[in-house]
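Excluded from the complex is one protein chain; the other protein chains are retained at their positions.
Moving on, here comes subunit A:
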Amino acid sequence: MTAPVTAATMALDGGIAPAASEVEPDAFVASRGYWGHVGHRLVRDPVAITAGAVILAIVVVAILSPWITPMDPYRGSMLRRLKPVGDATYWLGSDELGRDMLSRLMVGARLSLFMGVTPVLIAFVIGSSIGIVAGYVGGWTNTILMRTIDVFFAFPSVLLAIALSGALGAGIFNAIVSLTCVFVPQIARISESVTTGIRARDYIDAARLSGASALTIMRVQVLGNVVGPIFVYSTGLISVSMILASGLSFLGLGVRPPEPEWGLMLNTLRTAIYVNPTVAALPGLAIFIVSISFNLFSDGLRSAMEIRQ
């Protein structure tokens, strides 16, 4: 709606005000905010943009998959099992129960993405809250919170994820809970160090002197200044989370059959690697593409925000 208005205004002003071409172009550039600059730098990074486009495309396919799959992803035929890639009916072949791979990969994207992204999102909220409170309040609160976090750092993340979901039992919900527990300490530690870094700044003192409560300062001054770095760090975790979530399903600890999920598909197709290796490797390729795209996008975002690690 803004375009015609602008054009009309320019036409009206044309005679009186200086023509648009005479205005210093720098004046417009300088008006971009911080996030505007980040966005501008990001779109000029071909690798990050390609990665972002791939992620977006896969997300769109995942959302639309129930309506756009070429075949029923659950219906199989034992007579047409393990068809090769490039088959006339099954474009990406068929799986060990004769179900269409392309359709299953499309529908599988839903659960795989959901299980990869959700733990990081929840951990982002919980972890940054813990980190900000620990970093801002300091003292005993910090000691207790951060020493508890240290205990979880004593477990390699894959081991922690598998131990927790192994104890809780298989299932989507348990897998998400376990992965969240893996990422909360990592995000909390980053948030704590970023918060500690800014808590002695003048603007925090100014807010405190103006009578703002600790909660308000944390919500407004602290959160606003630490959320960027924490966010970038968290986007870098999505790739790990995707690999781990599918890994849990691969072990039989996540999604249960016959629900399509890339890790689980990879597991059930393991028996077929001698018969039809290309088809067997496809779900893993999907995980790899999403994981590397998230990594490259996160790297681009980081350099666009000029955050050094």
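Keep in mind that, in the parts below, a contact is a pair of C-beta atoms (placed from the backbone, for glycine too) under 8 Å apart; a residue touches a chain by one contact, two chains touch by 3 or more; residues count from 1.
Here is the rule we use: contacts and distances are computed from a predicted model.
Hidden from the displayed complex is a chain whose UniProt protein name, among "Putative ATP-dependent transporter SufC", "Sigma-70 family RNA polymerase sigma factor", "Cbb3-type cytochrome oxidase maturation protein" or "Glutathione transport system permease protein GsiC", is "Glutathione transport system permease protein GsiC".
Residue in contact with the omitted chain (choice from A:A53, A:I68 or A:L159): A:L159.
In the complete assembly, the contact with the undisplayed chain comes from A:L168, out of A:L168, A:I198 or A:V227. Remark: the residues of subunit A touching the chain excluded from display are 147-148, 150-152, 154-159, 162-164, 166-169, 239, 243, 246-247, 250-253, 266, 270, 273-274, 277, 280-281, 283-285, 287-288, 291-292, 295-296, 299.
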